[in-house]
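All protein chains but one are shown in place.
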């Protein structure tokens, strides 16, 4: 900018000072917005930890729900969430990756494929509460699963399916054409090439995207509310057709109560939920970094 | 390898068997079909959603006239004697929350995106990316708790007229929730403006702000608009934050400081309550869900239209 001074026009220099000042002000505002966003996250975390940490204890993890705050725990909710994810993970992973393989490797680039693709991106934008209505109608009522682990698991699987499909598609698309050619050049069939070359190469990307999708299913509440998952459960499920409760449902229940003690319990539950999510995300980031160098 | 006689090597012997026995096994034919059926599941999901909503809504309109649903400005489903189903208060509630969320999230989101794309050092960007990812990954139940137990009390300290349940607190927190959507999509759009375009502006002496506002912003406009529309769509469909912090009073008043109900929080209220299967109230959640679905679907289609129609070709 100094070079402009050589033009030797005071008016222009004055204008430049003004323009630079404006740039500085704007930059300051943008920085403030960025800092504000980070501060929100910090406030949120500090607030929840300071409120919930005193309530975290071995008993809290070991006890069932109770009317008496000091005896209440999240055992049924944690076990229930694990059961639900045991349904979500295999069903969403198989159908998600299968769909991605179909779209990337087999589907012809025609109107039907474009329509399926558009359908998937629209599905990703459907509110989770609407997926809850779908689950309520199809799984709970039509198939008669009731408010069971299976009904909730399938509903959540459908909810995260578009995310997994898109992540797996990107990972498959990133496989270099040369190594696919190498496989075909050796006389490998299409499925041999996909299963032995494409999928192993794309696996880290698929895993990263899928874990992020699954962590969404762990924290998602609205569909569970809609399909009628109970919140007060004092037993552990013994199979996928059993009724259950999940961690976010338990947090929701405690949050909706007027007593401050239950709010504190909710905060403690949120800490457990966030720890689980952070662990899942760390695994995803670790996989991404580990294989990025390739 | 050195022998040149006609004898076949073990590998050749095994391959010859294969040449004669046919190369393709049945799985090569079956697998594409199986995969296609898997792809069909996501299509069936869409069809399932649409048909479910249409059928159950149809039953609802057997009990309640569609005219009443669209024109009445009262929503009193729980009245034993004079239940009124006019969707307007729920739509208004959703619009209030969405408006506040957008007013909060759009300026902040765009400012963050501009800062990250045009001003920030790569180190700042490395710090901010995970922060935004965490914000995007926080479950909405956690945001709801935050709205009720932190933002609302704070608001009530500042403005004592604000009630326990109001539109402002959940509106702001829904805004926080959609900031990462707006930032990441519009930052992508800005960063994908090619470096030569940016340098061209800087080279004629434009400041960074002039470059950003007069060159980058217009060039990335379609992506930025699409990010806002998608953010708005998420705000419309957001359920837990409003269920926890906005109350459950369907209100046709424009007041932002008192309890209200959105389309999503009505569905939650009914499904957590004891409205039995088959009652008019039960079917009303599908009519409300259908209305909600139309809102979000048109937003998503609009976002796709914007990013397709106005895509910049570099």
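By written order: A and B. Residues from 1 in each chain.
Just so we're on the same page, a residue touches a chain if its C-beta (ideal position, glycine included) is under 8 Å from a C-beta of that chain, and two chains touch if they have at least 3 such contacts.
Keep in mind that, in the parts below, contacts and distances are computed from a predicted model.
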Chain not displayed: protein name in its UniProt record ("Phosphate ABC transporter ATP-binding protein", "RNA polymerase sigma factor", "NADH-quinone oxidoreductase subunit L" or "Chemotaxis protein CheA"): "Phosphate ABC transporter ATP-binding protein"
Among the chains presented, those that the missing one touches: A, B
Option from A:142, A:179 or A:278 whose C-beta touches the chain left out: A:179
Chain not shown: contacting residue from A:14, A:144 or A:187: A:187
Chain B, residues in touch with the chain not shown (by the definition above): 1, 4-12, 14-16, 18-20, 23-24
Absent-chain interface as seen on chain A, which is shown: 109, 176, 178-179, 181-189, 192, 196-197, 200-201, 294
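One rule holds in what follows: only the chains that are shown with their structure count from here on.
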Whole-Å gap separating chain A and chain B, where each centre is the average of the chain's CA atoms: 13
Touching residues on chain B, where the partner in the complex is chain A: 23-24, 27-28, 31-32, 34-36, 38-39, 41-43, 45-46, 48-49, 52-53, 56, 107-108, 111-112, 114-116, 119-120, 124, 127-128, 131-135, 137-142, 144-146, 148-150, 176, 179, 183, 205, 207-210, 230, 233-234, 236-240, 243-244, 264, 267-268, 271-272, 277, 285-286, 289, 292-293, 296-297, 299-301, 303-304
Of all residues in chain A, those that touch chain B in their complex: 1, 4, 16, 19-20, 22-23, 26-27, 29-34, 36-38, 40-41, 43-44, 47-48, 51, 94-95, 98-99, 101-103, 106-107, 116, 118-123, 125-134, 136-138, 141, 158, 161-162, 165, 187, 189-191, 212, 215-216, 218-222, 225-228, 248, 251-252, 255-256, 263, 266-267, 270, 273-274, 277, 281
